[in-house]
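Of the protein chains in this complex, all but one are displayed in their positions.
So, subunit A:
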């Protein structure tokens, strides 16, 4: 059965897919950045929004993925998109290793530890660990991604790559949200003691959420490396993590629609405020405060889960007869 909502979503996506036809290269590139941050924020949303873990170091996983791809591509000449799964796996593995000992920390303690991890990664990259990361200059000369024999280099080509990936992400994460796993994460967020009492192994679920988020952020790192051709430690600072954190909270924790809207606002608004010239970030900061004051739950908080009770009853009756 096709629902009215789905048709609206598809229609919206179709209109959005025409955007590069009417926009110039600059604004298409802005949309590409929004897309990258949207996918990253969606992956953070699993950890922070769905599971309620205060994670402010998401750029660390993004960095691991981007550097994995860049090193494999420049040193071993592996085509960039082939490195994507490995970038994800390494980022996920890294997530597993760092999250394992700290997963039991409470709210704000976890927050500072994740900030610490992103800073340690950045310092390690600057100090050129193992002679692989190129120090403060980073790695340059990364190949463009090739897809079905087509070299992706222009903004509009990246637009379809990034937003295509984003569409896949939205679909998969939407399925995940409504699965048994997604419900368990939401339960942990709302009341972890009750969740544990109901037989949910909370450390295991929290860890899986971390690994999924890290895995996905690592894969976005590959696309980022292909888009920029140069990556350096500055691209993965604490500030990036703060932006992602803000996107998820501002959009509405745990809501995919909200996170997408958040990405458009947080990455897009500074572009629109260009008229304010040097004061644009000042206006941006004030706008952040104002948005939080007027929408304290975030802009589009997740809708309450709905269950069709009548269907449940009719099924039960059917079993009786």
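Methods note: a residue touches a chain if its C-beta (ideal position, glycine included) is under 8 Å from a C-beta of that chain, and two chains touch if they have at least 3 such contacts; residues count from 1.
In the analysis below, contacts and distances are computed from a predicted model.
In the listed set "Sarcosine oxidase subunit alpha", "Sulfite reductase (NADPH) hemoprotein beta-component", "Succinate dehydrogenase" or "ABC transporter permease", the entry agreeing with the UniProt name of the missing subunit chain is "ABC transporter permease". Considering the full assembly, A:285 is the residue among A:12, A:164 or A:285 that touches the omitted chain. Only one residue from A:109, A:171 or A:313 touches the chain missing from this view: A:109.
Seen from subunit A, the chain kept out of the figure touches residues 54, 101-102, 104-109, 111-113, 115-117, 119-120, 123-124, 126-127, 193, 197, 238, 242, 245-246, 249-250, 253, 278-279, 281-282, 284-289, 292-293, 296-298.
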